[in-house]
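All protein chains but one are shown in place.
All chains are identified by letter, namely A and B, in their written order; residue positions are counted from 1 within each chain.
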Amino acid sequence: MNLCLVEHLDGVATDASLQAFTLAAGLGGETHALVIGPGGAEVAATIPAAVVYVAEHDALDAFAPDAWAAILCAMPSRTGVTAIVAPGSARATDAMARAAVRLGEPLAANCISATPGNPLLLTRIRWGGSLLEEARLHTDCALLTVVPHTLPAVAPGSPGAVERFTPELADADLVVRVRERVAPPAGGVSLTDAKVVVTGGRGVGSAEGFVVVEELAGLLGGAVGCSRAVTMSGWRPHTDQVGQTGNKIAPEIYIACGVSGATQHIAGAKGAKRILAVNTDPEAPIMSVADYAVVGDLHEVLPAISAELRRRRG
Amino acid sequence: MKALVCVKRVPMTGGRIVLTDDEQAIETKHLGFAISPHEECGVEEAVRLVEAHGGESVVLTLGPPDAEEQLRDAMAIGADRGIHLVTDGEEWDPEATAGAIVAAVIADETASGPFDLILFGNESADSGGFQTGLRVAYALGRPCATGLKAVAVGDGSFRCEQEEGGGRNVYELPLPAVVTVLEGLNLPRYPSVPGRMRAGRKPLEASTPERPASRLERARLVVPAGESKQAEILGHGADAASAVVDLLEQIGVTS
Partner (left out) sequence: MSTFPASARAVVIGCGIVGNSLVHHLTRLGWTDVVQIDKGPLPNPGGSTGHASNFIFPVDHSKEMTQLTLESQRQYIEMGLNTECGGIEVARTEERMEEFRRRMASAKSWGVDSARLVTPAEIKEFVPYIDESILLGGFYCPTVSVVDSLRAGTIMREKGIDSGGLQVFANTDVSGMDVEHGQIKRVRTSRGTIEAEVVVIACGVWTPLLAAMAGAHIPLTPAVHQMIDVGPVPRFETSSSAIEFPIVRDMDVFMYERQDGVGLEIGSYAHRSILHDPEEIPSVEEAALSPTEFPFTQADFGPQMEHALELMPEIVGDESVGVKYAINGLISLTPDGMPILGETPEVKGLWSAAAVWVKEGPGVGKSVAEWMVLGESHIDLHTSDASRFHDHQKTRAHTKARAFEAFPKTYGIVHPAEQWSSERGLRISPMYAQEKALGAAFYEAVGWERPQWYEANAPLVEHYGVETREGEWDARWWSPIINAEHLAMREHAGIFDLSAFAIFDVQGAGALDALQHAVMAQMDVPVGRVVYTPVLGQGGGFKSDLTIMRLGDDLFRVVTGGAHGMADRKLFTDALPDDGAASLVDVTTAWTTIGVWGPRSRDILSSVTSDEVSHEGFPFGRCRTIEIGSQLVLASRISYVGDLGWELYVPIEQGRRLWDVLWEAGQPHSLTACGIGVYGTTGRLEKAYRAYGAELETEYNVVEAGMQRPKVKEQDFVGKEAHLRHREEDPAAILCTLTVDDHTSSAGVKRYPLGREPITLRDGTPLTDAKGRRSYVTSAGAGPSLGKYILMAYLPPEHAVEGSGVLAVEYMDERYPVTVAVAGATAPFDPENERIRS
């Protein structure tokens, strides 16, 4: 029997959770689900698990990773699961790692496939996805997290049963707890949500050079991104960085300008539906991952695109 | 403030990763090595905290003899001393790594007093296990917040921030604590030449822990078959603007 941790936001199970569910279901046997926190009951109704457990506790209105870990650790004795699967989000990964320590088990983070058996055969990513590791996990209770956006999400459906319970939480489980939530700044589009991301690389040449990138992103209602080389040069804040150690983006179109296309950068742009590269070098590595390309200096190409957009809008 | 920062030596990969013939590791003969990026920010932060509040910053690594380079790099930007857990170059899994670090921390604290703060990277650039810091925190019985993009020492507590969904989650931890940090926490400084020269003279303590067997057993590494596309050239220079806008309209992102 397998258990999948399902995260939810605004009353809806996250895509990453439903993708993780797919991996859990593939391990064979019954798949159960765990939903934590307020609103869990509504979410539970949409998860096609044999049983959905909903953990409810007053202290769970704010994220407390040790509390989540405590709940996860209670599940094997409650359900007899042999694998706990979670999405590879920051929260779930954090909670799963804590659970692994408490249970005395290893954690296999960022899996993309798992083949049942003992040992369990896993494929997990390294280097932000630039490299895969095939591994054997020797344990009676496997703890896995799943890389978002690599597996299909399970279709919503009705659970066989929903079981609500109140976990026992110690004070120590609530020491680390979100004390305050600072809302996203109003206006502006976040990189991770933007439908269009216009990114500048080393080829932009300077902090001032980003004017043309900002202009185009603004016209398209998109967000500005940058490569690590740009952040390290101090031209843009790290919050703009796309890549393995920056933001992972998933726009409709990703416009990469003056970006060479190092593996660490591409690791952050894998979720983009389409990539348009603007580069002086028609043979730059970015060209082998781009769908479309304009060969030319971004300082000429971007203003021309912006001008054309304005012209068509009258 | 006494801060320990734990760093990992990782290769600086290029455009394409090449594996060793036995598929157990990255071929590094052409590559340089660096401190894993998140931890680089950890070092900078530890140095800044000590600069601001006084105390001592210590850098620790578990890695091959050459990982001394990374300890010296950290000392070049201001870490006061180094602890090197020397390995034979084989990869250590997170449980084993945490175990060795915990032993080293206990030994060091016994001799030199407790650390107020231990910093880790949220995950290493190479193996990406997302757990070593937490394992050390649990073993030492200290609270731990992960994935931090901002930290500040307050009155007897430690305020730290995580980015999530465009906004920020704020935690307050009692000290001593363990934190794992992300790149972007700060912009690490470059070492100065005097810094580099001092680094060579700073104390470094080395020991050789034993590696236990791993329950997450690596079978082999695989370079994913990249889908090599032939990009459709929309045009050259400014003349391509019209074709680009056509494409944007077709996708429906212009309105």
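Methods note: a contact is a pair of C-beta atoms (placed from the backbone, for glycine too) under 8 Å apart; a residue touches a chain by one contact, two chains touch by 3 or more.
Being a predicted model, the structure only gives us computed values, none of them experimental.
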Per the whole complex, from B:72, B:149 or B:218 the residue touching the absent chain is B:72
Which candidate, B:54, B:141, B:156 or B:194, sits in contact with the chain we can't see? B:194
It is residues of subunit A that touch the chain not shown, namely 280-285
Hey, which subunit B residues sit against the chain that's not shown? 11-16, 18, 29-33, 69, 72, 189-197, 200
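In the analysis below, only the chains that are shown with their structure count from here on.
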Suppose each chain is reduced to the average of its Cα coordinates; what separation in Å results between subunit A and subunit B? 19
Note which residues of subunit A are touching subunit B in the complex, please. 9, 63, 65, 90-91, 93-94, 97-98, 100-102, 105-110, 119, 121-123, 125-139, 145, 175-185, 190, 192-193, 195-196, 220-222, 228, 231-232, 234, 237-239, 241, 244-246, 252-253, 260-264, 274, 276-277, 282, 285, 287-297, 300-301, 303-305, 307-309, 312
Under the definition above, what is the set of subunit B residues touching subunit A in their complex? 13-17, 26, 37-38, 93-95, 123, 125-131, 134-135, 138-139, 143-147, 161-174, 182-184, 187, 214-224, 226-229, 231-242, 244-245, 247-249, 251-254
